[in-house]
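The complex appears here minus one protein chain, its other protein chains still in place.
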Amino acid sequence: MGLEIMDDVRRDYIYNLVKRGKREDGRDFRDYREIKVEKDIIKRAEGSARVKIGNTEVLVGVKLEPGEPFPDSPDEGVIITNAELVPLASPEFEPGPPNEDSVQLARVVDRGIRGSEAIDLSKLCIEEGEKVWIVFIDIHVLDNDGNLVDAAALGAIAALLNIHIPAERYGLSSSEGEDTNTLPIRDKPVAVTMVDVGGEILVDPNYNEEKAAVSGLTVITNTDGTISGMQKYGREGLAEDKISEMVEIGIEKADELRRKFL
Amino acid sequence: MKKEGIELIKDGKRLDGRDFDELRPIKIEVGVLKRADGSCYFELGDNKVIAAVYGPREMHPRHAQDAKMAVLKYRYNMAPFSVDERKRPGPDRRSVEISKVSREALEPVIIKEFYPKTEIDVYVEILQSDAGTRTAGINAASVALADAGIPMKDLVSSVAVGKIDGEVVLDLNAVEDNYGEADMPIAMVARRNTITALQMDGRMTKEEFDKGLKLAMNACRQIYELQRTALIERYSEM
Partner (left out) sequence: MYKVVIPGDFISEDVNRAGEGTYIEGGKVYAMRYGVVDDKEEIKVVPFVGKYQPARGDVVIGRITEISFPYWIVDIASPYEARLHMSEATPDGEKRIEFGSMHTYLDIDDLIVAKVTNVDPLMRIDLGLMEEFQLRGSGRLITIPYTKVPRIIGRRGSMIKMLKEKCNCFIFVAKNGRIWISGKEDDMELASDVILMIANEAHTSGLTDRVASFLDSHRRIRMYNRKNKGLKR
C-alpha cells in the first residue's frame, strides 16, 4: 500500500514539474544527463565498455567464440545478445531467470545492431556450414536510474568497435593479414529513448520520469540517418504526430552522441 | 531476416499476387471455445491463431494483486507444429517479448478500475504461422476481450508493414519477412488514431517510416471494421 501512494506522489511531482517547463535535475527536455563511456575495461572480454548516463550504469562485455552457424545462413557469423538486470542494480530486480524487462532490453539492443548491419557477419565465417564466430554481447546492468536501453546500446557499440578476434586462442590463426583480425564494424547505431509526460517529450528519462511516464519510444538510428530499430513501451497510446516528432529528435540526438562518444 | 537472393516484386505485384497496400484474407470467428469467458479464432492469410480470455478472476499470488485495479496478463505461445522447423514447447525469449508488447498494446483500452484485485488472462496460441502472428494475436485478443464482457473503451487493431525490394508494403508474409529489409508491426485504436504498439526491425529511412506508418494505420481501420462486424453479427443471426 505504501509503495503505491509513493508512486502517485512521484507521478504528480514529475508531472507538475513538466507542466512548469522543468525537470527534476534541471535539464532541458531534450538534454541527456552527463554521459561517460570507458572502453576496454574488462581484460577477459574481447571488447567491453562501461557507460554511465547520469546515475545509470551499465557494463557491456563482448566475447567471441567459434560455434555453429544457423542452418539458413551457413556462411555468416551469429550475434547473441543477453541482458542481466542483476539484483544489486535496483531494489526491484530479483534474482532468477530473465524476466520480460531484461528480455526486452536485450532484444531491442540486438535489433539496433542487427538492423544496421553494423557487424559484417559474412566476414565471420571460419568454415562454411561448420564453424563461424559467435559474437556474444552481454549487458550487465549495475545501477538502474532510468533509461537502460540507451546506456546498453551505447555500451554495446562502443564495446564492438576495435575488437581483436581471438583467433589464436582457438588455434585459428588467420592467414590473410592483420586487418582480418579486427571485428569488421560498418556503422554506429545509437539508441535514443524518449518518454511522454503530460504531453511533453522528455529525452533520456531518469528512473522517476520513467515511472511517471505513461508511454515511451526508443529510436535507433545510423550514421546516415536511417532507422534500424524502434520500440514503443508503456500502458498508453501515442499519437502519430508525436511519434513522428520523436523519430526526428532521435535522429538528431543520435548524431550528437555518435560524435561525442564513438 | 535479411537474406538475399530472391526477387520479391515482379511486374509491380508481390509474389502472392497482392498489391503493395493489400491485406491478406482475414477470417474471424467469435466465441469458439466453451470453457473460456471469451474467445476468438482469427486467420490472416495462412496464419491461424486462437485467443482466449479468462476473467476477471481472483488474482494469485495475493501479494501481486493491485488494490485499485485489475492486472492484465498476456501469454503469446506458438504451437510446436506451427512453423516449418518444429518449435520446442515453452516460452522462448521472442515469445516473452511479444507477450509484453502485446499486453501493452491492449492496456490503454481496458477499464481496469472496474475489477480491483483481479486478473484478466489473455492466452494467444499460434496454430499456424506465416509472419504477422503477433498482429493476428492482438486482433484476436481484442475481440476475445469484448466477447468476455471485459469493460473497454474501444477495440485495438494490429497489422505489420515492411520493406521488400526497396518498396514499403503492407502485411508481410513469411517469405517477404525472411527476405525483406524491414518489418514494422503496429497496434492502434482505430477510432482514436492512437498507436498502442510499435516495433521496427531492419532498416528504413524516415520517409519510408512515415509512409509505412500511414499505410499501417489505414489497414488497422479496415481490420477494425472486420472485427466489429464479426462481433455484431454473432448476435444478429436470429
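Labels A and B are assigned to the chains in the order they are written; within every chain, residues are numbered from 1.
What we mean here is this: contacts are C-beta pairs under 8 Å (C-beta built on N, C-alpha and C of every residue); 3 or more make two chains touch, one makes a residue touch a chain.
These numbers come from a predicted model, not from an experiment.
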{"item": "Visible chains in contact with the missing one", "value": "B"}
{"item": "Of B:146, B:169, B:197 or B:215, the one touching the omitted chain in the full complex", "value": "B:146"}
{"item": "Sole residue of B:46, B:125, B:154 or B:167 that reaches the chain not shown, by the stated touch rule", "value": "B:154"}
{"item": "Interface residues of chain B (partner: the chain not displayed)", "value": "37-38, 55-58, 67, 109, 111, 114-118, 146-149, 151-155, 189, 191, 228, 231-232, 235-236, 238"}
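Criterion: only the chains that are shown with their structure count from here on.
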{"item": "Touching residues on chain A, where the partner in the complex is chain B", "value": "1, 4, 72-73, 98, 100-101, 103-104, 106-107, 111, 114-117, 217, 222, 225-240, 243-244, 247-248, 251"}
{"item": "Of all residues in chain B, those that touch chain A in their complex", "value": "1-3, 67-68, 93-94, 96-97, 99-101, 104, 107-108, 182, 184, 188-189, 192-206, 209-210, 213-214, 217"}
